[in-house]
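Contents: one structure, followed by commentary.
The complex appears here minus one protein chain, its other protein chains still in place.
Note that the chains are named A and B in the order they appear, and that numbering of residues resets to 1 at the start of each chain.
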Amino acid sequence: MNAAGCWKCGGEPHDSLFCKFCNTLLPPATDYYRFLGLERRLDVDVPALQDHYYRLSRLVHPDRFQNGTPNERRFSLDATAILNDAYRTLRDPVARAEYFLREEGLEPPGQNTRRVPPELLEEVFEVNTALEELRGGGESARPGLEAALARFRALRGELDADLGALFALYDRGRERDVLMKIRGALDRRSFVSNLVEEVEEGLTAR
Amino acid sequence: MSDLLQIDFSSVQEPRIVGIDLGTTNSLVAFMDLTGPRIIPGPDGGNLVPSVVSRPASGELVVGNAARDLLTSVPERTAYSVKRLMGRGAADVQEELRLFPFRITSDSDSVIHLELGGKVFTPPELSAFMLRQLKQNAESYLGESVSRAVITVPAYFNDAQRQATRDAGRIAGLEVVRLVNEPTAAALAYGLDKRKQGVVAVYDLGGGTFDISILRLHDGIFEVLATNGDTHLGGDDIDNRLLRIALEDIQSEWGEDVSTSAEAVQLLRRAVIQAKESLSFAPATTLEFEYHGRHYRRELGRDLFDKLIADIVDRTLGPCRTCIRDAGVKVEEIDEVVLVGGSTRIPLVRNAVEALFRARPHTELNPDEVVALGAAIQAGILSGKVDNQLLLDVTPLSLGIETMGGGVTRLIQRNSTIPASATEVFTTAVEGQKNVLIHVLQGERELARDCRSLARFDLKDLEPTPAGMARIEVRFLIDANGILNVTARDMRTGREQGVEVKPSYGLTDEQVEAMIRESLEMAEADFKERQVREAQVEADRIRLAVEKAKQSEAYAALSGEEKQRIEAAAAALANTCHSGDHLAIRAAIEALDRATMSLAGKMMDTAVSAALRGTKI
Partner (left out) sequence: MSYSEKVLDHYNNPRNVGSFDKNDPTVGTGMVGAPECGDVMRLQLKVNPETGVIEDAKFKTFGCGSAIASSSLATEWVKGRTLDQALAIKNVEIVNELSLPPVKIHCSVLAEDAIKAAINDYKKKRDGEGR
């Protein structure tokens, strides 16, 4: 990034938000890890990331450059947009893994539909029927849905734990087939997570 | 001594930024003084300027309290609740238009036009009259010119509604430095950062809009986690409900439908608002209405009132639940709840909020003023006066583009912290294609027709290439105002690609420019008229004084030539007085003043010696 050096003082190029020579805001890097100055790992310390995010926000936010030069104002807007996008992506394990896969040239799960285990499907179908009943005013469907929600949440918790273990495994060895496994786990988790949300929504909607 | 009195000139250089709450019912302007944010009162001493604009028969424009008084006498020339029309198309507001007395001329789908006394205005122009009034109030209070402002908007305002608000500012001659979400501004004003860490919910039910925002506080950072709301839900809906019921009741009692009379409707509206307001404090009230000598009287208890409005209050709870879920917090984790907006004075609303959040809500600050105070603080942040606080707000609605077949591809999810961006690569479908049209939408639905059309962006003058060979990278950036900016780049040449914007609901840049020009011309006309009137007043004053002086001893002692000069000057002034040329009037005043100079001197002498003698002239 900043291959041409500092736009203001001409200082030599380096990887930083601000020119290390004249402290001027520079055009931001677009890679999330580089932007945040983080090591490229799947396992991220989220509380530390949050602190880092708040600190950087105070430095680059457009509010701080209201009276700045047009260049600074533009870079501040760009930098804050990337900062926000980066934080939003990296704080969430799933979004982070999807971003990581994409950066590694692996399309995250999506279009290439994978089968969902049939034993889960049966239940999903029942849950959907119950949700429809509840929407139609059939309050008797509620207890069953609440039980199903608890089961799905637990399952999501298990999948999250699996994902966490896979992250650590990848960070140790950087093996590509671990990434493939992560992709599979994401696929399953996405289905369960959608289910949890759907049931939650159904139970809270009036 | 000199050390103590040193003046800090660094802050003098940047023009002051005021904070403005442009409300559905009332508007306010505030500023930061050394002790904190303060509301600037109007000339009448009141903090609230009613958001009403009227054009009474004389053709002049009246704003605020004076305009509100005209609601009943010239309802068809008086516009209120204009905020509900901002950034909307005529088709969107059919339902409520029936309750508005003023006429909507629907010659355009994309922008509403209101007719007031034979002249047509768009909602941003009417809002600009409000803003100009607030600007003037600030200028006369602060004794300096004011040209920069932070303006608040409902958090759930979409892009078009935000653009319309910014356009209103521009038309009023204000640089809108930032649009701030109302609930977020309120959180700032509450000084909740004293609590170093925590989660706060802001429930904002105003005259026409409802917002709910959930924030995380962290050492002066106000990070909005999620927001939700309804830009068509507020005290107006309660008023309209009561109004409709009262109208029916009156019809059955009098056997007469008074709803056809705009005057009667406005009188009754005022009565139901009064009843509503008193029910916030008293358990029962009387709704009284008098029209053409007939009286209508109804006892209204709070129980019945609560029943009548229960479903309106209920409509705020769904967005609250969604917001809590989107924020990823549990109800128990919400430490404080803040109430904003006049409608939160209603006990039923307070109870509903308390029941949902299981916490007694904050009501220490005046719910009408808290948003303007927060806007002033944000103005302080932007001008560098306040440096320990920072707002991190979110976009309320997802942003997407229409795909082939009417679907929507989501680019930026709702509740993303702004500024937020997304890039997408576009290509051409046929050989030699010269432009690509991108339809941008806002909303959460799956089909384009169910989302709010925001604008069509036309990538123009593409280099001719075989089909699918063009690579245009388009960047969608939602800025800190929550407004979308689109830029495009040809990836093969690296060149900036031209983008033409066609807003779906709103004014084009050219239209806004024209309105600014027109408003400047109008402001000039207003100014000229004022100068003439002031000169006339001055002329009347001096002519009267001269007439009086003619009775004095001193006048009698003047030479005939001198008397003649005074008569001539007085006659000249009387002639020019109605010329409409304030400079000529001023010149004539000066001439008369000069002609009476020695007379005035002699009268002064007489007065002094009379005073010494202890007698009156």
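The definition used in the following text is that a contact is a pair of C-beta atoms (placed from the backbone, for glycine too) under 8 Å apart; a residue touches a chain by one contact, two chains touch by 3 or more.
Since this is a predicted model, take the numbers as computed values, not measurements.
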Quick check: which displayed chains does the absent chain contact?
A, B
From the listed residues B:S145, B:N388 or B:T409, report the one that touches the chain absent from this view.
B:T409
With the missing chain put back, one of A:E122, A:E158 or A:E175 would touch it. Which one?
A:E122
Of B:V338, B:A448, B:M515 or B:A539, which residue touches the hidden chain?
B:A448
Give me the chain B residues in contact with the hidden chain, please.
402-407, 409, 439, 446-449
Which parts of chain A are in contact with the chain that was left out?
109-111, 113-116, 118, 120-122, 124-125, 128-129, 132, 187-188, 190-191, 194-195, 198
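The rule is short, and it goes like this: only the chains that are shown with their structure count from here on.
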Rounded to the nearest Å, the gap between Cα centres of chain A and chain B is 38
Chain A residues touching chain B in their complex are 54, 57-58, 61-63, 66-67, 77-78, 80-82, 84-85, 87-88, 200-201, 204-206
In the complex, the residues of chain B that touch chain A are 14, 177-178, 218-219, 221, 223, 314, 317-318, 321, 325, 381-384, 390-392, 416-422, 477, 479-480
